[in-house]
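Here it is, the structure in full.
With one protein chain withheld, the remaining protein chains of the complex are depicted in position.
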Amino acid sequence: MSTESIEVSGVVTSANETSDVSVVTTPHTDQRTDGPAMGQRILDVRNFSIDYGWGEGAVRAVNNVDLHLNRSTVLGIAGESGSGKSTLVYGFTRLLRSPGVIVGGEALFNLGPSEDGTDNIIDLVTASEKELRSVRWSNISVVLQSALSALNPVLRVGTQFEQVLKTHRRDMSKADRRARTVELLALVGLNEDRLRRYPHELSGGQRQRVMIALALALDPELVIMDEPTTALDVVTQREIISKLYELRSRFGFAMIFITHDLSLLVELADEIVVMYAGAMVERASAQALYDTPRHPYTLGLLNSFPPMHGVRTELTGIPGSPPDLTDLPTGCNFHPRCPYAMDRCLKESPRLEELGEDGRSVACWLHSGDEGVVVPVELRRTGRGKREPIPMPVKEDVS
Amino acid sequence: MSDVTDLSEVIAGTVQLRARHLTRHFTTRTPGRGFNVKHIVRAVDDVSVDLVAGEVVAVVGESGSGKSVLARMLARIVRPTAGDLILRGTQIPRKAKRSLAYASQVQLVLQDPFSSMNPVHKMRHNLVRPLLIHGAKREDVEALAEAALTRVSLEPPSRFLDRYPHELSGGQLQRVSIARALCVEPRVLLADEPISMLDVSVRLGVLNLLRGLCDNDDLAILYITHDIASARYIADEVIVMYAGQVVEHSRGTVLVDEPTHPYTQLLIASVPDPADPTSVGAPTAEQVQMVIAEKGCRFNPRCPFVMDRCRVEEPPEFIVGENHTSRCWLHADKPQFEVEVALPQRRGGGEITKT
Partner (left out) sequence: MKKSRFPRSPKVILGLCIVGFFLLLTIFGPLLAPFSPDNTSFAPLLTPSAHHWFGTTSLGQDIFSQTLVGARATIVVALVAGLVATMLSMVVGISAGYIGGYTDDGLSLMSNVFLAIPGLPLLIVIDSYLPVNSRSNTLVIGLIISLTGWAWGARVIRAQTMSLRNRDFVEASRIIGEKRHRVMFFEVAPNLLPILASSLLFTLLYSIGAYVTLAYIGLTSTSVWNWGTMLFWAQNNNAPLSGEWYWFVPPGVCIALVGTGLALLNFGIDEFINPRLRAAGLSSKQRRKLGLPRRQRLGLTPVLRTKVTTPAPLATTKPVTT
């Protein structure tokens, strides 16, 4: 097995006929050294686009999105209905259901170093079913939104662990599997006696913990959480998030956390991307996003959370509602709801561009650096700001 | 449709609906050894609340706290096991069926906007039906429906009347839901978690709408939620429920700013606070499900301040401040809170009259 390696800015590729995993040559065009945790790239999604449907009636659900994730970091993806956040993630893991179709882009996943020290990179988009199966759950696992529908209702909890371990680790003995299952449950704070229960006998929070334990069963490098706490109460939510934080510190897996609740991400994520109507509108480190948002949508979202302290004032949030993907506005998708909309916003759609500051990108004409464009005060602050909502001008309701 | 000859205006500050010692028990049978074991689930236990015109009362609690059952008892679609309801001074006999007159005064808005609309009917149907049922004339119905939509800021109304539910967004559907309730011109609007299934950017709009209805039209609103931040935002009075009981109760934002009950403190600590990112690692209550103790204070298995007394005796409500009560033995040195027991005179045969 002779291999030829080409090292291109940190991504090593090799041509290897007999390997199970297909590898790709990927020239890195951007020498991005961003990211709060400088470490090896584990996921590289580029120019990714997804449509729902085909031909005439096709609707663009995810439009040309780039996503990068380093090992052991937490990436939060925030957005509302129609933003494409779940579609994007299910898309690049090839779990998207009909009528979703991937219409462009690549999703490079770094499986880690192989025997000769070079990295195994797999493009999930072009991977075969066999390759996907070998990667799924062992390297990438998913915690779904509603554990009640994700867990098999007719199988006991213990059996579900059995199945996962048996399928992926054929060499484990029954006793080993049992031991591992108990260990996994203990990790998430569940007692061994839960093994004999059926999913419907557990509470929502317990079910979600079971899902998390299942997701960690094979020590994956990447765990994807799709709104894992949406169906749970605030108190249970807090417990789950704390537990995730602890597990992540302990095992060092990378995490993608999808949610509509931006406030959760600020605590848990290292980096946050905000999506709107299928496109990415802002990317920044979590604290920077919260303190100094650059996109009007991000600012509006942050203003939509009633504060727990301070004098009560009327908040306006964002007027209107997220757009219908079959009937998107011209130009910038957000302009009908944006209090800072300019003429240019109605005609041209802004691209995601890097700002001068470390690792931040924004898709907004306000930050294009053009002459005559004055960035509003609220969107060019620096440093940690006040904790009260940053007011923005009121836009009349456009519903 | 309110009676045109209704002479009494709603005066802000008057009590519209008063509930005293509302209780609801469910009996469940689970298979036990040999025969079925009977369990009594105390979904709501001795809850009293006043709904006042021009004010929002927020009820905060986790699922299982009994808040939804409370709302349904106030709407009279669930019959209380014990307790009294007094609508605008008239007591409602517990055994009586829910009358149309009651429905015209007290309305309920449900949580899920997508399933609270019949998928086969247009929005027009949802607005016209309550208008017709409560006495509107057929020729006025179209204009009244449009007025209702305008009231919830769905403009132009003609654009929404002919839509089906799947053509509208969650926020729009919830507004139509509220408009439907407003069509009968109630005095009391009960909202069961109206925003929890909506997109974040849309929630504030609906909250502001509710607050506006309260301020401008002197509605009495009951706002049920699990999110204490939104309760703090719009409420004039906040009630915290745990396991069917009121554990803390105050005017304004007092209990959010200065919580005196351990459960309230737990709730507040659980709210993600981006201003304080270190809170993620903070210690939380051990148990993950709502554990309700059989004896003593229902919260005692999860309480970080639990004392011996808590495991044995159920605490009463203590007055811990002005218009602020707390059901906790930590405040045993304070005076006890008694809900006034006296009931107003009955009128006629117990029927509700819109006078």
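Couple of notes before you dig in:
Per-chain residue numbering starts at 1, and chain names A and B are given in the order in which the chains are listed.
The working rule: a contact is a pair of C-beta atoms (placed from the backbone, for glycine too) under 8 Å apart; a residue touches a chain by one contact, two chains touch by 3 or more.
Fair warning: this is a prediction, and the values are worked out from it, not measured in the lab.
One chain is not depicted; across the entire complex it touches A, B.
Within the full complex, the residue among B:20, B:134, B:175 or B:203 touching the omitted chain is B:134. Considering B:70, B:103 or B:220, the position touching the chain not shown turns out to be B:103 (whole complex).
One chain is missing from the display, and on subunit B it is touched by residues 75, 77, 100, 103-104, 107-108, 110-112, 115-121, 129-130, 133-134, 164, 166-167, 177, 180-181, 183-184. As for the chain not pictured, it touches subunit A at residues 47, 49, 51, 53-57, 59-60, 63-64, 90-91, 94-104, 125-126, 129, 132, 136, 279, 325-331, 347-349.
Keep this in mind: only the chains that are shown with their structure count from here on.
Distance from the subunit A centre to the subunit B centre is 35 Å, each centre being the mean of its Cα atoms. Subunit A contributes residues 80-81, 189, 203-206, 209, 233-239, 241-242, 245-246, 260-264, 266-268, 286-287, 290, 300-301, 304-309, 312, 314-319, 321-322, 387, 397, 399 to its touches with subunit B in the complex. Within the complex, the subunit B residues that touch subunit A are 62-63, 153-155, 169-172, 199-205, 207-208, 211, 226-230, 232-233, 253, 256-257, 266-275, 277, 279-282, 284-285, 288-290.
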